[in-house]
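The complex appears here minus one protein chain, its other protein chains still in place.
Going in written order, the chains are labelled A and B, and every chain counts its residues from 1.
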Amino acid sequence: MTVSSDGALIHARGLRKRFGEFTAVDGIDVDVPRGEAFGFLGPNGAGKSSTMRMIACVSAPSAGTLRILGMDPLRQGPAIRARLGVCPQLDNLDPELTVRENLTTYARYFRIPRRVARERADELLEFVQLTDRAGSKVEPLSGGMKRRLTIARALVNEPEIVLLDEPTTGLDPQARHLVWERLFRLKQQGVTLLLTTHYMDEAEQLCDRLVVMDGGRIVAEGAPRELITRYSTREVVELRFAADAPEDIAGKLAGVGERTEALPDRLLLYADDGDAALAQVQQRGLEPAGVLVRRSTLEDVFLHLTGRTLVD
Amino acid sequence: MGSLAVLEYHLVGYRRTWRGSVFSSFLLPLLTMLSFGVGVGAYVDSGIGGVPYLDWIVPGLIASTALQVAMGEATWPVLSGFQWVKTYFSQIAAPLRVVDVLGGQLGFVLLRVLVSSAAFLAVAAAFGALHSAWAPVTLLLVLLIGAAVALPTIAFSASITSDSYLALLFRVAVIPMTLFAGVFFPVESLPPVLRWLAYLSPLWHGVDLCRSATLGVAPAWSATGHLLYLAVWVALGWLLAHARFRRRLLD
Partner (left out) sequence: MVSLVLPRLAALPAAAARSLSVMERNAAALRSAYWLVMISGFLEPVLYLFSIGVGVGALIGGLTLPSGQVVSYAAFVAPAMLASSAMSGALAETTFNFFGKMKYVKLYDGILATPVRPFEIALGELGWAMLRGGAYSAGFLAIMTAMELTTALRALAAFPAAVLAGFAFGALGMALSTYMRSWQDFDLMASAQFALFLFSGTFVPAESYPALLRWLVELSPLYRAVELVRSISLGEVGGAQLVDVGYLVGVTALGLMVAGRRMAKLLYK
């Protein structure tokens, strides 16, 4: 049970996953040390979920090295999975069982004694604020409740690493914040978190470090703030025009700010001082119908690196 | 006219799935006929009332096929129309009446019953198991049997929300009727209580009528009585099913 020399719980080199002709993950290198909250950011189809499934030891890598907790996922799958918690993209809770039974029966798959399983189920229900629904079936629960129950289920074996695939996709804003808050508590307890997301705000909130994925490859790596400093300006001016296409306007803005990105519905103007850049736009006689000056986000990093938006 | 449009909808769907149903609603009764009529029949030395065992069970099998096809079409598809695919709700959103929706569904059930029974009857003729010019009347009788069992079943399927009760319905209604309502052996050999239960079942009345038609013998009970009894099931079934459809679709 030795962890690899540099102390990484998850260690991947040249990791690939192919499905027939299609390459989902195209040679990625990842190292996640203990206690880190690590994110995979990218649009749908970037290869995030395939990577997560390989790390969860339910999908064999097509090529490359993968060590988890110092072990080989192909030969030591059960031993690794005993120390992982997995929260899949789509909830696969057991509809025939109650909320509490979902946790106690799941604990038995880890050979956790029944008494311990019951105690832990009650603690976890408390943790995800579902104690009052303990006896209810799963089906009538709201999306946010189901998600919290799935997270509780992933914690039933007191895992060292928790894998979360798109933990808040499909939830309303209030439910998302509740999930984030619980995940933040886990992080404070020293649990290593691995999550995929295509929400930049989620990545910024939760991740100590992240990789930006596109087309199965890693296109950038670093802490969220670091990535923004490296690949974007401090501020962004979003300009909307009534009639003209954003591409045509872009031509008239040469020399204003650092660079521009024309999107179908708006023009993004990157500059460290947004208000100053906006003043320059107006000096050139352009009259945008709508203006927003904001700080750069990971969305802008992604746009700069790939030329595409994260959520379409 | 509305019912015809609904029937047409069901027929379009059937174009994609008919192959599977040919196997289950025609081939299986045929195999049953071979296994029991020919196989077991070889051991029933003296036949029943002077009729060879195969010829004796053929009308029973036709009637019980009608029962099974009718019940099959009146259960899962109807539940699905309310619960899963929700076809009925889209139909009622068009200018159709509850009568049209129910009538179209019933029409499709009866068409399925008719086709399966006709095929079976043809095979029985090839085996020389038909002894009377009244045999074609069987095709009208299966429609009556089909409606008598399908309508109350449709009402039931329209009242439930989970399909676990449907498997149960087959076990407590369809299988006991098939086994004890005079298809495989005369109900007269049943103990009195069971015999009266058999008399109450719509299938026994259908079997007795079909047997009379294919063998050219007098039914065990008044033919008019049989027809009236089945008609009562049809009438009550229609009222129940209509009330159920109305409550589900319009409330």
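Just a few scattered comments:
Throughout what follows, contacts are C-beta pairs under 8 Å (C-beta built on N, C-alpha and C of every residue); 3 or more make two chains touch, one makes a residue touch a chain.
Note that the structure is predicted; figures quoted are calculated from it, not measured.
Touch, as defined at the top, links the missing chain to these shown chains in the whole complex: A, B. The residue touching the chain not shown here, chosen from A:Ile10, A:Val30, A:Ala56 or A:Met71, is A:Ala56.
Screening B:Tyr9, B:Phe127, B:Phe185 or B:Tyr199 against the full complex identifies B:Phe185 as the residue touching the chain left out.
The missing chain, though absent from the display, is touched by one residue of A:His11, A:Lys48, A:Arg67 or A:Arg81; that residue is A:Arg81. Along chain B, the points of touch with the absent chain fall at residues 17, 20, 23-24, 27-28, 31-32, 34-36, 39-40, 42-44, 48, 53, 162, 164-165, 167-168, 171-172, 175-176, 179-180, 184-185, 189-190. Touching residues on chain A toward the chain that is not drawn are 19, 53, 56, 58-60, 77-79, 81-82, 84, 86, 88, 90, 92-97, 101, 104-106, 108-111, 153-154, 157.
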